[in-house]
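Of the protein chains in this complex, all but one are displayed in their positions.
Our next item is chain A:
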Amino acid sequence: MTLIKVCGIKTRAAYDKLIELRADYVGFVFAKSKRQVTAEQVADLVASVGQKRPAHVGVFVNETLEELLRIAEVAQLDVLQLHGEESPEFCRDLRDRTGCQVWKAWGVKNDDRDAELGAYTDVVDAILLDNDRGGTGEKFPWGAIPALRAYTKNLPLFIAGGLHPDNVGELLASHLTDGVDVSSGVESEGVKDLAKIKAFVTKVRESNMTKTYPDQRGRFGKFGGKFVPETLMSALEQLERDYETYTKDPEFIEQLRYYLHVYSGRPTSLYYAKNLTEKLGGAKVYLKREDLNHTGAHKINNCLGQGLLAKMTGKKRVIAETGAGQHGVATATVSALLGLECTVFMGEEDIERQKLNVFRMKLMGAEVIPATSGTKTLKDATNEAIRHWVEHVEDTFYIIGSVVGPHPYPMIVRDFQRIIGDETRQQILELEGRLPDTIVACVGGGSNAMGIFYPFLNDESVDLIGVEASGKGIDTEEHAATITLGRPGIIHGSLTYLLQDEYGQVQPAHSISAGLDYPGIGPEHAHLADTKRATYVPITDDEALESFQLLSRIEGIIPALESSHAIAQVVKLAPTLPKDHIIVVSLSGRGDKDVHSVAQALGGIEV
């Protein structure tokens, strides 16, 4: 998620607007300027503001240390942004003497002199790039950004200078940007214009929802597409149009943010797993706690998005497929919340394995229909959901639970799940001041992995590792290691890696975790694997079971069996890495639903 800073605030009205829009930073200019304010004015302006406020950034030019410390105190500053000739030593000293972050503003020279920026990487918390004259409201050549990143390493980069609602989209589409800083671009006749501020914030948030893949045909490289019966084609085309329209609608964006926040409890925390880290004795391990979401897994992120889309497009009825039941429960939950009629398809086998989730769904008013065809698991539940959709396409919205299915579903689900990665990015920058070195997530269809990977795709320094379930082992026939052992093929409307025989008959998958028990994988993962942007590794049932117990015992967190696969990979990986290596694991869900299966697997313990 691109961070938003609005600078040069002088009035309470503008400040309140930023609170309302949940801007990340508000800038007060203490240097000589037509927007200059004093520490005392700011203290008055921000008096009696609650906890939920943007961080306060003070803007200074060659101010003395003493005065900086005084103003920071009075104006309740969180960040000191320095625009003068402050030396790296000065920045270090300042950072040591206050609890504030220190940002260095840099006038882009677009020549060798920009290399001097390198001296600041260890002593400030962010770099703000501006044109070389500063505060004139003019753009610097954005083409210089990639070269500048080489000097600033993993420091967050804010872009300033000449931004306004009509050009910020272009910036975000063409350059990796951690934050944007705007001032004169949201003013009319030298005064902050509340409508322009809103337009700017909306534009940035929209841009965060757009992407380069898939292409017009719904392809991620050669993968993806729409391999469905003709009956569904019009509905998919309509869904694509609705998605484009509604996800740009400020009301939709606002409602989704609202429910994610107050209903699901986002942001979820990024937890430093100290005990696990010490036990493994290598890399530093953080857990992205998606298990803390309402309903206990990341699935709700997507269901809120698609549920709102169903509601806003006037559909009264939704259907979903589910494996372990987590997506089914999340869909039933959102349906209860939004007043939608809900039908969930679930393999007969999985209904038996996951009785608790079946009961939860029914409790929330959903109808659960057993899929009795084929292997009676997730694959067949998905077949049944698609068949049902073909028949009821005119009044029914199909909420797909993972980054699978025909275009536009893999894109939609990814966009609704990217909040996992967006938050992770912001949190790790706050905690460590840099990006992680490795991100690990389990992959069945791959929605939690795609969600946490996506915002890091352009950060070449971040290793992305997807963990597949290899069941009883990749040398047996009982596994779900789609990328490791599959070949490109078509399943559920999408061209992707697939477990199949030589004639294209789909082969049954196996995993102890019902959520990973799937013979296909999201097409974007197939693309990431082919382009080597991400690597995919197998973890067995036994390894997952061990990690399930390990994390429970030493961190007091019972992970879902799906997430336990990701943990198992970290258990292998972390000890081989140095202590300053940072790993983030997506802890996609909680393990309460799995205690029966685990107890059974561990030797017939009755729970």
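Everything that follows uses one rule, which is that a residue touches a chain if its C-beta (ideal position, glycine included) is under 8 Å from a C-beta of that chain, and two chains touch if they have at least 3 such contacts; residues count from 1.
The criterion applied here is as follows: contacts and distances are computed from a predicted model.
Undergrad: Could you tell me which of "Septum site-determining protein MinD", "TRAP transporter large permease protein", "Monovalent cation/H+ antiporter subunit B" or "Tryptophan synthase alpha chain" is the UniProt name of the chain missing from the displayed complex?
TA: Answer from the record: the omitted chain is "Tryptophan synthase alpha chain".
Undergrad: Going by the contact rule already stated, which one of A:Gly225, A:Gly307, A:Gly328 or A:Pro538 would touch the omitted chain in the full complex?
TA: For the chain that is not drawn, the touching residue is A:Gly225.
Undergrad: For the chain that's not shown, point to the residue among A:Arg35, A:His56, A:Arg205 or A:Lys379 touching it.
TA: In the full complex, the listed residue that touches the missing chain is A:Lys379.
Undergrad: Per the definition of touch given earlier, which of A:Leu94, A:Ile491, A:Ile583 or A:Val598 contacts the omitted chain?
TA: Touches the omitted chain: A:Ile491.
Undergrad: Touching the missing chain, which residues of chain A?
TA: With respect to the unshown chain, the touching residues of chain A are 217, 225-235, 373-374, 379, 383, 386-387, 390-394, 487-493, 495, 498, 500, 502-506.
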